[in-house]
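A quick write-up on the structure given underneath.
Note that one protein chain of the assembly has been removed; the remaining protein chains are unaltered in position.
Coming up: chain A.
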Amino acid sequence: MRLVILDNYDLASEWAAKYICNRIIQFRPGKDRYFTLGLPTGLPRNHPESYHSYMWNNFFKHIDIDPNNAHILDGNATDLQAECESFEKKIKEAGGIDLFVGGIGPDGHIAFNEPGSSLVSRTRLKTLAMDTILANAKYFDGDLSKVPTMALTVGVGTVMDAREVMILITGAHKAFALYKAIEEGVNHMWTVSAFQQHPRTIFVCDEDATLELRVKTVKYFKGLMHVHNKLVDPLYSMKEGN
């Protein structure tokens, strides 16, 4: 595991963005060589804060991706089981995920793999835990009755199949989950802990997220920052020949 600790939210976000940028460029993508980026799913389509709107405004509209290469799990599909299976199939057909970028819930979940999810689970329909519903209430004017209780999600196993996993964790409210994920054992109650068994995981966090970690752990990884920073400096660009 790499644990990269930055001072605050903005610096952590910037570091992560540079890392992803460099990874994609060093992969040398081309017409027949696609870099497959995995991102976790979110709220249902027809909500104004819907995941589609979120992804459009924060990602897709800023890049020149071919819309046919953007696959989003459709929570409004008529046959949800088939939708999940088709999603898994599309990942396989694309040659697998090169880099999966995700966050962590306060209850230690990755995507919507709530505590108790199988560590070898695949894409499926999942009932959300109360913690998650409460966290999402702010998108529905604080009205709990409006928050969806179920969601389609990639499984822990699906993410474990990715060639590389990056987890972004910021804020003091995530600190306990981070502690459980990396300093305790692999446990299906804290599904992010599954990545202790992944060959290439990188956790990017801010100071506040490390509040529950051992001083020893934090000091060790902070001491490695000069090595970690070589991953983002120099920052490559598609425009220059490299």
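The rule we apply is simple: a contact is a pair of C-beta atoms (placed from the backbone, for glycine too) under 8 Å apart; a residue touches a chain by one contact, two chains touch by 3 or more; residues count from 1.
Operating definition for what follows: contacts and distances are computed from a predicted model.
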From "ATPK synthase", "C2H2-type domain-containing protein", "N-acetylglucosamine-6-phosphate deacetylase" or "AP complex subunit sigma", the UniProt protein name for the chain not displayed is "N-acetylglucosamine-6-phosphate deacetylase"
Out of A:R2, A:K18, A:H52 or A:R163, the sole contact with the unshown chain comes from A:H52
Among the options A:Y9, A:Y34, A:F60 or A:F176, the absent chain makes contact with A:F60
Missing-chain contacts mapped onto chain A: 52-53, 56-57, 60-61, 64, 66-68, 70, 72
